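One chain of protein is taken out of this complex; the other chains stay put.
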Amino acid sequence: MSAYSYFPGCSLRGTGAAYEESLLALFHVLGLSLTELEDWNCCGATSYMSIDEGSAFLLSARNLALAHKAKCRDVVAPCSACYLVLRKTQDYAVRYPAIGAHVGKSLAAANLPALDGVRVRHPLEVLYNDVGADRIHQLVKRPWRGGPVACYYGCQIVRPYHEVDRDCNPTRMDELLNAAGVPTVEYALKTKCCGGSLTGTMHEIGVRLNYVLLKEAVRKRAQAIVTVCPLCQYNLDACQAEIRRGTGERYDLPILYFTQALGWVLGADPEALGFSRSISGQKSIRQWFSTATEEAKAYV
Amino acid sequence: MKPKVAFYWCASCGGCEECILDLAEDLLPVLDAVEIVFWPVALDFKEHDIQPVDICFLNGAVRTSEQKRMAELLRANAKVLVAFGACAQLGGIPGLANLSTARDILETAEEATGSDGDHGLPLPELFDTVLPIDRVVDVDYYVPGCPPTPKIIGQALTALLKTEVPSRHSVLAPEQALCEECPRRATRPETLALDRFRRVADTIIDENMCILAQGIPCLGPATRAGCEGRCIAGNMPCTGCFGPAPRVRDFGAKALSAMASILAPTGDDEITDALRDLPDPAGTFYRYSLPASFLTRKATP
Amino acid sequence: MFDPDDIRVGVYVCHCGTNIAATVDVRELAAYGAGLPHVAVSREYKYVCSDPGQDLIRQDIRDHGLNRIVVASCSPHLHEHTFRTATAMGGLNAFYFHMVNIREQISWVNEDKVSGTAKAKDLLRAGVRRVAMHRPLERGSIPIHPDVLIVGGGIAGIHAALTLANAGKHVYLVEREPSIGGHMARFDKTFPTLDCAACILTPKMSSVKNHPNITLWTYSDVSALEGYVGSYKVTVTRRPRYIDESLCVGCLECIDACVYKQAKVPDEFNYGLGKRRPVYVPFPQAVPLVPVIDPETCIQFKSGKCKKTCIEACGDRHAIDLRQEAKQEIIEVGSIIVSTGFQAYDARRNPYYGYGVYPNVYTALEVERLVNASGPTAGEVVLRDGRKPQTVGIVHCVGSRDENSNRWCSRVCCMYSLKLAHLIKEHTGAEVYNFYIDMRTPGKGFEEFYQKLLNERVHFIRGRVAEIADWGLDATEEGKLVIRVEDTLAGKVRRIPVDMVVLSTGLEPQADANDIRRLFNISCSSEGFFLERHPKLAPVSTFTDGVFLAGCCQGPKDIPDTVAQAGAAAAEVLALIDAGHVETEPNTAYVLDEFCSGCKTCVGLCPYHAITFQEERRKSEINQALCKGCGTCVAACPSAAIGQHLFEDSEIFEEVEGILTYA
Partner (left out) sequence: MPEPFEPKIVAFFCNWCTYLGADLAGTSRLKYAPNARVVRVMCSGRVDPQFVLDAFAKGADGVLLGGCHPGDCHYQEGNYKALRRFKLLQQFLGQMGIEPERIRLEWISAAEADRVRTVINEMVETLKRLGPRKAPVETQFAEAS
């Protein structure tokens, strides 16, 4: 099985720690080697990209160049924002000679190699293409004890690039989870906005957007939302208390990473999957993901 | 008085001279009919012995400055100049030297002989490009073949000694291709669709069947008749020594076209595969005619 | 007075107005032409194809004893014929002419005049060298078989068939569905007049059935075609309908008698909105009115254990034959009209519109059936759950004018959307919203119809719909389909809750258009519709002589245009038949016996079996009638013993020489 270079980015070392834990655990049970990119730096996403594009490109170009220097073809970026900005840099450096020159010059100055030959990958697409739904199905170790989930893809991994999945109506997360025995619901908002950083800047709007997502998920009888992006996960997870207060509607949904769901089903150590870090839906999480009951069952 | 005749060879193996002797007893009437005044291969003649002749049979291609000079000299002294044999007509086997350069050839030779290239005596210059006679001097008639067969020679002589001679520049051999007189003609299927080409070396050739039909590139369809299919009789494919049919301008191109046309595969890779055992198109289709072809020689910087 | 062996070429450089003159220095070119070997006269003229232009050529042939003509102008595909005729009028053999294409090949594709003129000189030089080699040729002529094949029994095929049949020609009309009628048979009303489609179509359908000059084969496909203009040999495969057309009287008792008391099978004609039995007619006015038995669903075919009540019902008519097999019909025709129509865009390809996900998202064709009195709901516009819709949204340009699906405008959607808006309002009184990019109503009475709709208080929102989904933000949206769209006139994003969505899907080529195209040896435009010979001057002809196009297989069009085009195709066919024969291009290959060694290389190469080997003469021989002039045998002949008129080796060698040698 090929070796992947791992680009955590800031989120997976902060709010998205559960993502990192579950990702590593999942890749471990799948026997995929994931080596952290040495001396990686900020991907250059969001604020940089909107304030000083040039520097943003340089930041992510450096990461790609490091990967190339380390002779690894595939850089796995779990955070959607990281994924997009790395992918975009790679694309723009080719498509726009000016940017290409700018990047090339700086890399040369830091005597780093060019960007070519490096592929930016998202774990969802790695699991879908390199492992495949069939293999996942064969590897199932535990039954899914939770209810149906809504797969929420967010915006950045499907637009404007389509390597991860189709831009409208992506289905690969659904396919993988179904193959693993996790039921999913038809969720029309799967690529709608989670508010992104608005929850920080224009709070009410951010919260409202999350309210829409939760409301629809519940209406579709989903008992959890599964995400691929630390920011989506955080927004949906953290907003619920406030939404409960604001609307009086009782939202308490687990907001999981797809790596957590798959990790559980494929038999990874639950402790290593970071469930304890969730804010909302703790009750369901305890019910669904406790091995105690599982062992108990083993006796009867 | 008898017409005076000269024989001379340029770049050739000597086979063309041999085949004059191969006329055996048929040679005698020839000797009665003509007076041979210049024939360095048979008797001791020097350049200064060259005298005006009625017919000069010149075999071999031109690849050295000396051969060029002799060709010019003989042309000047001959009423009728006959390019005799494949080398004279098309460049022949020596013509394959056009796939390399004089320098390559000399270096290889010196390597092989351990010579330093200094021969201590003035040698004629070796040209990069081997040429058929008619690219050096004007030629009146051609007698094809490697070598020409007794029958062809006999016919040529009688034709030339007649009072009304054949039209100038003509090739003194039949107008059609070899299939016309091929002993296996009848076994040639009307439709050929070869899955691939095969090599003589690793094929057992059926003695009674059209050789092309067995997948061996036989150039009979492209080659002028006149040899009575001697190679075929020896169970070997025709390699084209009698040269192109009258209307053909580039022997190899036409042969190549015909051979490619009777392949069956349509896919890119299948075709490549079908051609696997035809690794040397130049040597296969231009064995005797590279210097007389459109491209004449390999392009060299 | 002039020596015929002395070659005297006349060169004519055309300005084509400014089309050529703008990017090729025509004066310089003509002057250059004058200097070329053999050229006796070299002129430039504004429009050489015009009458005075042609007169010029004729006059010069007489005055200057020209015996070769070269015209440097447009593509030979456009005017070669014109100039050959002019050459002939001048008293020369028409094939002492050669055309040099300096418009499509140079002036229209080249930027600067210098390189353009240089290129033109090369091509002219090549043309002059080539024409010197030309030899006089005689055109052959092929008789035209008077019978006609029409493929596709939609309104186009029907109209063409009737036109030809009324002119006394025999027509074979082949339709793959069980009934003719095509898409039009499914429509309720037609825009902009709102006259009932059935009322105008069904009479035409039945006269097809009853016309003595029309042989109608439905449920059939053209499976093979050979031959050429004038005499095509066509193989038609007639699929078994398990009911003998000659014995069936169309009483339909077999259908009522079927052991299936309830119709269970989703019926194709109504796009699955209705149900049918295993034995069925697609619709009441079907032509021929002969049921079909569908072996996929018929119990007898599946289990062999059916009471066969249908056969009982049929009684002594004995029309039902469950052992019927596919039958091949082989016919001879002289010309062919291809009218195989279109298929509607598959709305599933735009997942964000929710077709196939939300039951109340319909395609326009489905709604055509809903509003149709003879449709599955007997003209009731109701949702799948039986409710009458209060609000309906009609989304234009689904699968049209879209980089991600089809780029072209389907031409009819704006108008049929208006029509459906009107009909839905009429049937339900619902609020109807049209979501459009541009309203395109360029047709007789179209714009007026649009105005009428505006006055009927139908809402028009300019903007491409972003998404249709069933999630609501508030009570007003609960249980509705919400259409999200940017209203580009109001300049804001709107959410419009509706009960029913109608997707105005575009028109695209039939799924098997490529097979049809290959069968009839015609080309496709890049979007896959069949390619006409010339967009303006030969809109119904193809590059294959004797094959013509009608209807939407050539491109999206409405009923009036389709019928007009069908008429045009019929007229072309009539012209062909009444001429009685066509002249053929004398570009056939021929064997030069004295050089043929009988090697047989050519024999197997000919796709038309035009080459035969004459055992007694031991030579190949090419049948001039069968030869199509591809020249592949010419290239293959190892002794160059095969020539090709108009494309002789010598002519092509001269052309190449001319291109590459600077005279």
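Order of writing sets the chain letters: A, B and C. Residues in each chain are counted from 1.
FYI, a contact is a pair of C-beta atoms (placed from the backbone, for glycine too) under 8 Å apart; a residue touches a chain by one contact, two chains touch by 3 or more.
This is a predicted model, so every value here is computed, not measured.
Asker: Sort by label and list the shown chains the missing chain touches.
Answerer: Within the full complex, the chain left out of view touches B, C.
Asker: Of C:Arg135, C:Arg348, C:Arg407 or C:Arg518, which sits in contact with the chain we cannot see?
Answerer: Per the contact definition at the top, the residue touching the missing chain is C:Arg518.
Asker: Looking at C:Ser115, C:Thr193 or C:Gln451, which makes contact with the chain not pictured?
Answerer: Considering all chains, including the one not shown, the answer is C:Ser115.
Asker: With respect to the chain omitted from the figure, which of C:Cys49, C:Val259 or C:Cys630 is a touching residue?
Answerer: Looking across C:Cys49, C:Val259 or C:Cys630, the contact with the absent chain belongs to C:Cys630.
Asker: Under the stated touch rule, tell me which residues of subunit C contact the chain that is not displayed.
Answerer: 75-77, 101, 103-106, 108-111, 115-116, 118-119, 122-123, 126, 518, 521, 523-526, 531, 543-544, 587, 605, 607, 628-632, 634-636, 644, 647, 649, 652-653, 655-657, 659-661
Asker: Spell out the interface residues on subunit B facing the chain that's missing from view.
Answerer: On the side of subunit B, residues 65, 68, 99, 102, 125, 127-129, 131, 135, 248-250, 252-254, 256-257, 259-261, 263, 265-266, 268, 271-272, 275, 278, 280-282, 285, 293-301 touch the unshown chain.
The criterion applied here is as follows: only the chains that are shown with their structure count from here on.
Asker: Greatest Cα-centroid separation from subunit C: which chain?
Answerer: B
Asker: From the C-alpha centre of subunit A to that of subunit B, how far is it in Å?
Answerer: 76
Asker: Could you tell me the distance, in whole angstrom, between the mean C-alpha positions of subunit A and subunit C?
Answerer: About 50 Å separates the centre of subunit A from that of subunit C.
Asker: Enumerate the contact residues on subunit C facing subunit B in the complex.
Answerer: 592, 594-601, 603-605, 613, 618, 632, 635-641, 649, 653
Asker: Any idea which subunit A residues touch subunit C in the complex?
Answerer: Going by the criterion above, the answer is residues 166, 168-169, 186, 188-189, 212, 215-216, 219.
Asker: Which residues, counting only subunit B, touch subunit C once they are in their complex?
Answerer: 175-180, 185, 188-193, 219-222, 225, 244-249, 254-255, 257-258, 261-262
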